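Sharing a structure with you now.
Of the protein chains in this complex, all but one are displayed in their positions.
Moving on, here comes subunit A:
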Amino acid sequence: MCRDLATEVEKLLLQPSAYVRKKAVLTAVHMIRKVPELSNIFLPPCAQLLHEHHHGVLLGTIMLITELCERSPAALKHFRKMVPQLVHILRTLVTTGYSTEHSISGVSDPFLQVQILRLLRILGRNHEESSETMNDLLAQVATNTDTSRNAGNAVLFETVLTIMDIRSAAGLRVLAVNILGRFLLNSDRNIRYVALTSLLRLVQSDHSAVQRHRPTVVECLREPDGSLSRRALELSLALVNSSNVRAMTQELQGFLESCPPDLQADCASGILLAAERFAPTKRWHIDTTLRVLMTAGTHVRDDAVANLTQLIGGAQELHAYSVRRLYSALAEDISQQPLVQVAAWCIGEYGDLLLEGSCEETEPLQVEEEEVLALLERVLQSHMSLPATRGYALTALMKLSTRLRGDNNRIRQVVSVYGSCLDVELQQRAVEYNTLFRKYDHMRAAILEKIPLVERGGSQADEEAKESKETAQLSEAAPVPTEPQASKLLDLLDLLDGPSGDAQHPPPLDPTPGGALIHLLNLPCAPPPPAPIPNLKVFEREGLQLNLSFVRPPGTRTLLLITVTATNTSGGDVTHFICQAAVPKSFQLQLQAPSGDTVPAQGGLPTTQLLRILNPKKAPLRLKLRLTYNHFGQSVQEIFEVNNLPVETWQ
């Protein structure tokens, strides 16, 4: 329908009656919105219509030009030529265009002014020349508009938005920020809301300018009005930096205690993020996280528990301090689940430090063993505890059996009771611990040792890259990165087998079902782990050596991982080192990015590269390697086939 009527509308645009023209222009606006291709019909009349005196038609024309520019870059370029004309119209409007019928409280036709400013914003965006033409006008409008009434404020607001969007002069930007600052101090809530929204947009580009208004923003946090406090919260979180982090966190935590529930989640995660980025000391970080957990524990993100345990684990000097604080917090309130989980874990790990007695940083707290056990039992039995929490508490109890000096009857009792619990998870754990007490008491101390520092679970690629940096001893550690969540007991299993240097363990969470402990218990009867395949030296020339090490991950009978390690014992660096591989057609080869393309001299850090070979047909493996590099100023290219590949690589 729009296409059919477009020409009719165009004719009406030129009608003598202004009444008809103004309606025709707005119809054209809607047609453009519906069918952008009609813009070439409506583009020519615009130039003539801009000379209108009738405000209604002029307003419609500006709207039409705005729509055209938004939808077509060609139109944008065309209308940029009209910027001086638009500037002229606005200037006359502002200075001499006062007429009673169009004005609202001293501001001449604010509707038209706002629309022109919007168009100027679109035209001046990313265009130096147009922006320069507008600078004076914008400054004039900004300073001369009467701001006692809403109409003036509306025009001023639009001016500020325009200044922020175009390539304006620095002085003009400062003026804009100052106007927003003035808006913030206005008693009218609407104005303050509008100011907060615009400052949020500005904070990315003019951070320091917005920082000056930080105190006012923090004031707005205390507003009872929901929309205002939400905006203030977002802006405050954006304004936190290393110099004001302590003060801001204080304010934000005060806000967290009194804010409505829908904002609590955002506030809590915001505080935790800010604490992570700008924490001045570890102790402050732990304190802040604890306080957030205590106030809004139910609304924090899931990984808060993991982060906190990792943080505490890493801060060795603060173990005693953290365990005490967590113990007192837990003793007061066992309903906040994340807090309870962290506290249970901590008490389990560092129970001995808790009972030792003295710690300079908190008040002396005399804790009896019985009290600790009673508290953990309370957590276990409470109906408020989630199953995960119960798991934490049970494991903590178990760990305490080695940390505490008293006898373990109470613990053994609890553990045997939960052996018949309805929750499968708990039951499994309890049965395992029971067996630990009865049959493998001699191993208990070793199994329940302190967990080594847990690295943050990195991405799969990270772990693999770190793996390939090591040459030999890849055999048993290889399965660890492929399993997403290794169980705590599986970690302990590795401890038992002998530490595998860099095993990256994700933070302890629910163990995988299928009793890894049962694997431990069956150890004497279990088949021996596959013997590691010996390394192979495949290439040597002038000090540059190439070694291959092989891994067959158990579980995937067709996958072979080869790590190519290049070491350089000569006096000169090897640069632009590229290694390529070829395999027979039935194989699938995947080369991962090498760790670098320079092998430094004198036995420096070797360069490694991982190859993944899939062998679905179990055919004998043949591998051809091609090396290109620069050494001693010469470029070398070598192609050779790898002989003597051990049979275990493909069988």
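Just so it is clear, a contact is a pair of C-beta atoms (placed from the backbone, for glycine too) under 8 Å apart; a residue touches a chain by one contact, two chains touch by 3 or more; residues count from 1.
Convention: contacts and distances are computed from a predicted model.
According to its UniProt entry, is the unseen chain "Nuclear pore complex protein Nup85", "AP complex subunit sigma", "Succinate dehydrogenase [ubiquinone] cytochrome b small subunit" or "Galactosylgalactosylxylosylprotein 3-beta-glucuronosyltransferase"?
Its record in UniProt gives the absent chain the protein name "AP complex subunit sigma".
Which one, A:Ser72, A:Asn150 or A:Ser328, makes contact with the chain that was left out?
A:Asn150
Determine which one of A:Glu37, A:Asp146 or A:Asp225 touches the chain that has been left out.
In the complete complex, the chain left out is touched by residue A:Asp225.
Using the touch definition up top, pick the residue from A:Lys77, A:Arg189 or A:Arg541 that touches the left-out chain.
Residue touching the absent chain, from the options given: A:Arg189.
Looking at the full complex, which residue from A:Leu13, A:Leu38 or A:Leu112 touches the chain that isn't shown here?
A:Leu112
Considering the whole complex rather than only what is displayed, give the residues of subunit A touching the chain that is not shown.
Touch with the absent chain occurs at residues 19, 22-23, 26-27, 29-30, 55-56, 59-60, 63, 101-102, 104, 109-112, 114, 118, 150-151, 153-154, 157-158, 161, 189-194, 224-228.
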